[in-house]
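All protein chains but one are shown at their positions in the complex.
For subunit A:
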Amino acid sequence: NPRPSPVLGELMDLIRTEGQRMTAAQPSETTVGNMVRRVLKVIREEYGRLHGRSEESDQQESLHKLLTSGGLSEDFRTPYPSLRANVIEAINEMLTELEGTTDNIAMQALEHIHSNEVIMTIGYSRTVEAFLKEAARKRKFQVIVAECAPFCQGHEMAVRLSKENIETTVMSDAAIFAVMSRVNKVIIGTKTILANGALIAVSGTHTLALAAKHHSTPLIVCAPMFKLSPQFPNEEDSFHKFVSPQEVLPFTEGEILAKINVHCPVFDYVPPELITLFISNIGGNAPSYIYRLMSELYHPDDYEL
């Protein structure tokens, strides 16, 4: 008793609506939107495969295609009975890939970290932690962690690294430039990678990137591909998150608080020129190549959810 095939267009609309709701709830969590787009891409691919078109021609929006095809691209109305199973399988594959991202990145550690190097990092990133721990198994090196005020997550990072017998130093953000001359590499994590290769990372990363650029120290960003977002930085700046000013100037300060404005931004924007290399689960890439990676992950129609 075959069940009716899902009408794909409706499914995609549903996913899109829910995706819009979720991203509107917290715009700074771009990963949510990224995953929605990935799923939509997976659905399109599966449909395309069943519809009979080869993968390559489907993706190129060439001028020739635009002129000859005439109308809009397919409307997803043709039902295919095996579509449901295919889509579910593809999504499961994606899930497996997601679970293995940190390990994939960590496996590349030995190529980039050499003995007796001084590595600098900022704040706490689980990807960078795994990366450094993997390298520490075979190499001996030192790590300097910038504490990343006001949340000071660098402290936790330093504790975890030192448990693996990596020689770790914690320092305040103000000392970044001073110490940079002694550093061989800077390795950081990030919250989001934007379409132009820029970063949205914890507050303080821009300082680090500028200091690294000044000393011509390579800046390596370890981030899995699900953090790549097809959005460009714009005036709206909805990625920004301002939390309670309590961390910067506590409430107990009293009367002065009525006379001043206190802000506590969580994220920083780091322009692509300051970055040397992106290490992700699919390998190492230059920032200028990021836009190409996007086309593999997301369909152009889905850039705006």
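Just so it is clear, contacts are C-beta pairs under 8 Å (C-beta built on N, C-alpha and C of every residue); 3 or more make two chains touch, one makes a residue touch a chain; residues count from 1.
Definition applied: contacts and distances are computed from a predicted model.
Name of the non-displayed chain as stated in its UniProt record, restricted to "Integrator complex subunit 14", "Rhodanese domain-containing protein", "Ribonuclease P/MRP subunit p14" or "Translation initiation factor eIF2B subunit epsilon": "Translation initiation factor eIF2B subunit epsilon".
Although one chain is hidden here, its contacts on subunit A can still be listed: residues 24-25, 236-238, 240, 242-246, 250-255, 257-258, 261-264.
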